[in-house]
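The complex appears here without one of its protein chains, the remainder shown in place.
Then we have chain A:
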Amino acid sequence: MAYPMYEVDWSVLPPEQNRRFNPAFNIATIKQVVNEAIERVAPVSVRMPTPTRLRDLIRQIRAARTAAEERSVVNKECAYIRSTFREEDSVWRCRNIAKLLYIHMLGYPAHFGQLECLKLIASPRFTDKRVGYLGAMLLLDERQDVHLLITNCLKNDLNSNTQFVVGLALCTLGAIASPEMARDLASEVERLIKSPNAYIKKKAALCAFRIIRRVPDLMEMFLPATRSLLTEKNHGVLITGVTLITEMCENSPDTLNHFKKIVPNLVRILKNLILAGYSPEHDVSGVSDPFLQVKILRLLRILGKNDAEASEAMNDILAQVATNTETSKNVGNTILYETVLSIMDIKSESSLRVLAINILGRFLLNNDKNIRYVALNTLLRTVHVDTSAVQRHRTTILECLKDPDVSIRRRAMELSFALINGQNIRSMMKELLTFLERSDAEFKAHCSSAMVLAAERYAPSNKWHLDTLFRVLLKAGNYLRDDTVSSTLQIVSVAAPERQAYAAMRLWTSLERSAVSGDATEKQPLVQVAAWTIGEYGDLLVSEASNAISMVDEDGVDDFVRPSEEYVIDVYQKLLWSTQLSINTKEYLLLSLAKLSTRFTTQPSQDKIRVIIDTFGSHIHIELQQRGVELSQLYRNYAHLRPALLERMPAMEAAGGAPALDEPEPEPQPAHTADHVADALLDLIIGSDSLTNGDIEHNPQAPPSNNNTSSNDILDLLSGLDLSGAAPASLLNNNVSAPPASQPQPQPQAMLLDGLFASPAVTAPPTQELASVTALDKNGLLVVFLVSRAAAGAELTMRATSTAPHTLTDFLFQAAVPRTFQLDMMSPSGTVLPPQGEITQVLKITNPSRTALRLRIRVSYNVEGSPVLEQAEVNNFPPELFY
């Protein structure tokens, strides 16, 4: 029964206050007397039975053996607590709230205690206030309207004579201050910063810190009181003062300049900390107040950034800290870590930088995982400052890729990508490929796209580039980002003919292997790329003429076996028959197979292809069925069209900086750059009224953009990338939702043409529209949305262009939509916007409610070191965007 309340270490209290061990004045005895007294009096004044004590409730709940049992105990108690709240009974309110807080921690609803907390706060008793404020911090936050009711109580208590009541109020304000509350109470807090009482001063300083966080405009009023905080001796006041100043400096460049003059003060405080002898009060394993040291080092970093004079003033002390700090314990490394960050960020002497990098090198070899993690983290932050110094640790970093700890692997991966350059690309990629193969799913997407980018940037040769891409395809499997498929196809399509043959042969080996081992489902992007390439260059794959091409790969292995035409088709059949492959992949395979019919020459293979294509005429999936029927027509009534229609694709243009979307400038008529297949098609239907496909003939201003890929996958089959070369594909595209061509037609002669070139007015899906909406035009920054419809909603492409004279860095575009919409933002093309440069970012919006789109945007960037924030609301989207 008598569970000890607590074993306080009373030594912190002066003996005259230590009443606990005075036998004549034993608290436990007194409590017993009180309880008995209250229980005696209670039935008269209170109708309720004595409530369960907190301790007993916790015991009961812990004794519950099942979740249901626990729930019933809690429900019973909650019902009881609610009824006491109704009774306006104040005797047990404090205890009941305490119980409610415990129940709340278990995850049960406790919102009905909010108002009771306010009543407790308003009580004159300290016990009530203490529990009341605790409850307020746990149960209230700025999302509840009730929280505004607390403002008045806080204001009263901030003026209390008891320092602990003021302390409670400040603590609560610091935890749950909303912007409204911050505005109402800022002046009280400012007054308390100037209080002579250190206990109140430090709390008020942190309150001010929170207030500025919430409402940056309120900073001005705290400025005068803040500077004097640094003249205090009390470490609590010092550390909160430094925290407050740090926040202010990060808040505005003007304040940052204002505080430049405190650098000598900070240096002096830091020096005193290091040089002062042992002080038991602030010592942590031999280091004097590491908390304060770190805060000061961080503030110095902010003050010294881009400022030679301030940096000069702190060079000495940083060197002193870096050399004199004891490193055998975590606390010493904590300080070194912060020191290194400061050295790298300010304009420090080069010898100091060498010292810092060496410290990181030591960190990297440390046995403690935590230290290794911060080393990697810091190297990543400094790699742009001094790449060559970080390069020296490359082997260690690559070693960290194999670490069992995901946190360390993630850092090592990012650092590895930062270290890749033209000289080490081969060896780095080899390591990263091994990493990619073994890494968790969450890394694969990021790692593979970073590898594709690095390969593109530093590829020592075309062959190496292709080899690397194919390996990434093989190892990243389905985690590969969609655009990698199209960009790989583009690279293959522009390669030299013998390189294309090499690609076909290399991909054939991978395709055949995954078809045989049955893991093609996990590598669908690979299957797609392989299908496209083999379809295009199948003749080179089987031809003896390609024997001259060396198939020795990066590892010096040549495992290519030239397949027979029939074996290729057998493998295709196996894949097409598989139930696991996605429709998209099968579409690639089916069209590729049709293409092979014009590449392969032997009769048995032709017959096989025809049989397979025919079977798709009755495929359960409408899209594949359609394709099957159309392609089999190319064997029957339109056999003469087949060779021309299935001719090799022309070289595709690179997608440029933004792989997700085309450049919006009007291109020259796409049909001109398209191959003669398109011309042949156009010739066939010249003069025909059914040619209403505006993409090519009537609307050269709006080139087909590849943001509609999801709605017309088939388009990719022919073009891979629907850039300018997509013209014939666009023509084919119109029949995506056309009725199956096998339907009885009045003019069977016109069937194929109907299927292929049906008038969009009748059967085609609504074509996408490209509208552009200007969202922001300010200070030379122009933000425009290119609006188009996509399969599942709308797709907006944000294009930010700058005519400002300076480069905008840390460019961040954010957008918000009303709750009925769903917004999916792709990653931006970059964060740095040079003059005349451009950043694009794709936003996918789905709108189940079909209401008009409203979009709120926020753009932030740094220009010449000062941050700029712009906001705007965009309402003028075309109303027909969602239909």
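The rule is short, and it goes like this: a residue touches a chain if its C-beta (ideal position, glycine included) is under 8 Å from a C-beta of that chain, and two chains touch if they have at least 3 such contacts; residues count from 1.
Just so it is clear, contacts and distances are computed from a predicted model.
A chain of this complex does not appear here, and its UniProt-recorded name among "Large ribosomal subunit protein bL19m", "Origin recognition complex subunit 4", "AP complex subunit sigma" or "Trafficking protein particle complex subunit BET3" is "AP complex subunit sigma".
Listed residues A:369, A:778 or A:850: the one in touch with the omitted chain is A:369.
Across A:84, A:255, A:333 or A:605, the residue that sits in touch with the chain not pictured is A:333. Across A:115, A:171, A:274 or A:872, the single residue that touches the chain missing here is A:171.
Where chain A meets the chain that is not shown, the touching residues are 3, 5-10, 12-13, 17, 27, 30-31, 33-34, 37-38, 41, 55, 58, 62, 98, 101-102, 105-107, 111, 125-127, 130-131, 134, 137-138, 141-143, 162, 164, 167, 170-171, 174-178, 199, 202-203, 206-207, 209-210, 213, 235-236, 239-240, 243, 281-282, 284, 289-292, 294, 298, 330-331, 333-334, 337-338, 369-374, 377, 404-408, 410.
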